[in-house]
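To keep things clear, I will list the structure first and then write my remarks on it.
Yeah, one chain of the complex is gone here, protein chain that is, but the others are all in their spots.
Let's look at chain A:
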Amino acid sequence: MSNKLSSSVPTDREVVLGILNNSEDALNRLYTGHFPMVLQFILNNNGDEDDAKDVYQETIIVLYNKIKSGDFELTSKLKTYIYSVSRRIWLKKLSQQNKKTSNNLSEFEDVIAVEVDVEQHEEKDMQFEKMKTAMLSLGEPCKTIIQDFYMHNLSMQDISEKFGYTNTDNAKTQKYKCLQRLKKLFFQN
């Protein structure tokens, strides 16, 4: 089994370069390559498959952002890094849920120091969650307009056509109103 697994795991350099070049394949192989390890860890520490998915995706996002931000140095194996971050995140989740923390989580130190990375991620994640709640409470059609314009990079022309506005000015006015509401929601929280 281990042979098969390691053959599907790309080398660390491949992954870093691939992510820097926005290679979907690299991300894909990174994700599928290391998931079993984290899954096993979570399952053996009072978690289920969904916990494993959440923790693992957060871990990958941390790694992804770190690589993207350019200050990622390969001081350890990616596998070790992923394991450490997952462990740290899961530990926090467990203590937040106030579940009975199993001993072997707390009894050994981090394999490598990932505390800072995880904390940075948590800050970002807070922003993300804030935006998410703001978006969700925005309501239609504002949400779609904003998403189309800012996230999917549609032009005002496309939007006014999609929503059937008589001219782009109307669309613009509508977008402006929506944006004001979203800003209000976002900065309120």
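The working rule: contacts are C-beta pairs under 8 Å (C-beta built on N, C-alpha and C of every residue); 3 or more make two chains touch, one makes a residue touch a chain; residues count from 1.
Going forward, contacts and distances are computed from a predicted model.
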### Task
Look at the options "Na(+)/H(+) antiporter subunit B", "Zinc/manganese transport system permease protein", "Hydrogenase nickel incorporation protein HypB" or "Trypsin-like peptidase" and return the one that UniProt uses as the protein name of the missing chain.
"Trypsin-like peptidase"
### Task
Check the options A:K79, A:K93 or A:K172 and report the residue that touches the missing chain.
A:K172
### Message
If I consider the whole complex, including the chain that's not displayed, which of A:E24, A:D71 or A:E140 touches that chain?
### Response
A:E24
### Message
Touch as defined at the start, partner being the missing chain; which of A:E49, A:E115 or A:E161 qualifies?
### Response
A:E49
### Task
Using the touch rule from the top, list residues of chain A that touch the missing partner.
1, 24, 27-28, 31-32, 35-36, 39-40, 43-44, 46, 49, 52-53, 57, 60-61, 64, 100, 102-103, 124, 127-128, 130-132, 135, 146, 150-151, 172-173, 176, 179, 183, 186-187
